[in-house]
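The following block contains the structure, expressed as structure tokens.
Only one protein chain is missing from this complex, and each of the others stays in its spot.
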Amino acid sequence: MIRFEGISHRYGSVQALREVSFGVPQGSLCVLLGESGSGKSTLLRTVNRLVEPSAGRVLLGGRDVAGTDPQALRRGIGYVIQSVGLFPHRSVGENIATVPRLLGWDARRIALRVEELLEMVGLDPGTYRDRLPGTLSGGQAQRVGLARALAANPPVLLMDEPFSALDPGTRRGLQAALRRIHAGSGKTILMVTHDVEEALALADRIAVMDDGRLAVEGPPLEVLGRHAPATVRRMVRAEVLAFHRLAALRAADSALPGPAPGAPVLPEGATLRDALLLMLGHGADRVALMGEAPRHVTLAALLAASGSGG
Amino acid sequence: MRRAAWLGAEILAFLAALWAAPRAERLWSALFPEVSRPTYQQESWFTLLGSHLALSLLAVLIAAALAVPAGILATRRRGRRFRPVLDAVFALAQSLPPVAAVAVALPLLGFGAAPTLLALVLYAALPLLRATASGLEAVPADALEAARGLGLSPFQRLAQVELPLARPVLLSGLRVAVTLSVATTAVGAIAGARCLGTPIISGLANANPAYVLQGALFTAWLALLLDRALGLLAAEGGSRMGELVA
Partner (left out) sequence: MRDPRNAATGLLVLLPFALGAALAPWLLGWIAVAPNRLLSARIAPLGATGPVAIAWTAYHAALIALPLAAWRPARAWMAEAVGVLAALALLAVVGLGASAAVPPGGLARAAPAAGAWVALLLLFLAISTGAALRGATPALPLLAVLGGAVLLGVSGLLDPLSIMREALGRGEELRQALAEHVILSFSALLLALALSIPLSALSISRHGLEAGFLSVASGLQVIPAIALFGLLIVPLAALGAAFPALREMGLGGVGPAPAVIGITAYLLLPLARGLLAGFRVAPPALVEAALGQGLSPRQILWQLRVPLGAGVVLGALRLAAVQAVGLATLAALVGGGGLGAIVLQGVGQLAADLILLGVLPVLALSLAVDAGIALLSRRLAPEE
């Protein structure tokens, strides 16, 4: 859906991007991971032409974006930024209606769409539609930001550190909402973050940026596996990375047959990280897995699966 | 709403006082027993008020027509390099009092409203220019970034995001401009502009403190009334924005 072909960009004397090439398949949620200054935001902003690269081209659905009208291009791409950027003089509903209005939708259609979107991001339309952005909490504001980006049903969504300024609980809530929306809509999402845990929780592909270069790109466990690139190891300690990797592994895949009497019970569909947390919480070295046949996960099996034991 | 009603009542009182002033012979003679003709009757106070308002507000209109576009240009990407010129004009005008500007314009434009209008436009344009530029510069960067990302054209960003957000600052600039303009118009009486300052000047020239008092009273009252009216306007526009702070 999105293809970067040899993208380079300079800001004055700073080389922000160096020959970046990769593709984001349709319907995937690709996370651009990197430290601050690695060029990930700049790369994201080349897609909706907020940045015009000095060299290379960006293809969107097979078309070079450089040949499109930037305003029309942007209206067809959702865009969410860390500081949200809601218009403080307009109500929540009017903020969400921004792009549909630019596109000339009729009032009835806009009103219905605003209602639908508020429900989609988990805000009660009756309560929130007429509030001003200044009265919202950070999490509520970003939910509105997400709704505004989705308003005209764009096939592509760009998100620049959308949840980084939120507290952990709020962030998890929004991540869950985004996962739900992604699963339900099949949109192509390109998201920038520096949070490895967030990348593992959301991504089906991860591209790691380092000093303007693409360090590695692929499925999460491959990219953040034991041979994660140096830039990832700089960002997060190996043992923490190993812990987060457990979140991408299903407990059922490492389960052994047979009951585990007295062991705490893990819900079906849980990850190995949940299993480890449960063991830690109960001081147990095994947990039983809910399901038809008796199964359990041992600490040894967990270590083997994570790849950190051997 | 209550404040608007009070203001309306005060405007009526002001107009009533203008009507009563030339008829209050007894009051003025009691206050100024030594003055032989203490009641200003050369012209109707309403004529003076009318030309004072016309001159001040015309100047503010012209000034706004010049200053707001200039302030917008000075905050665009291409125009930003000319921002120092604005600061320079401001610094220069600050060291010259309006009365000096009126006086200097006098030999060029002759007696009457013209030199006053020139000085008026100049001094009303400066606060408007500054307010436009600083109001636009204070628009939050994230709202602008979002507007760009959502695909608003430069004109749409200006009209739908920047100007509405700069409105409170613009209105306070307008308030300063009107205050300055009313005051400078009064000074313009020395250059022959007809206005509420005329009785003051004529009273000072003819040693008639009664004229001075009458002119000064109405000039001051007009200035305070206009200031309050504009304050009300700003408060009304601000009430929606006020929820932001709450």
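As written, the chain order gives the labels A and B, with residue 1 at the start of each chain.
Rule of thumb we're sticking to: a residue touches a chain if its C-beta (ideal position, glycine included) is under 8 Å from a C-beta of that chain, and two chains touch if they have at least 3 such contacts.
Remember, it's a predicted structure, so these values are computed and weren't measured experimentally.
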Subject >> Contact set of the excluded chain (shown chains only) >> reply: B
Original post:
Among B:G8, B:G50, B:P69 or B:P84, which residue is in touch with the absent chain?
Top reply: B:P84
Original post:
Given the contact definition stated above, which residue among B:A21, B:L158 or B:A183 touches the chain not shown here?
Top reply: B:A183
**OP:** By the contact definition given up top, give the residues of chain B that touch the hidden chain.
**Re:** 31, 77, 80-85, 87-89, 91-92, 94-97, 99-100, 103-104, 106-107, 111, 179, 182-184, 186-187, 189-191, 197, 200-201, 203-204, 207, 209, 212-213, 215-217, 219-220, 223-224, 227
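In this text, only the chains that are shown with their structure count from here on.
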Original post:
Rounded to the nearest whole Å, what is the centre-to-centre distance of chain A and chain B, using the mean of the C-alpha atoms as each centre?
Top reply: 54
**OP:** Using the touch rule from the top, collect the residues of chain B that touch chain A in their complex.
**Re:** 140-153, 156, 160-161, 164-165, 167, 240-241, 243-246
Original post:
Where on chain A does chain B make contact in their complex?
Top reply: 48, 50, 70-76, 79, 81, 83-89, 98-99, 102, 132-135, 145, 148-149, 158
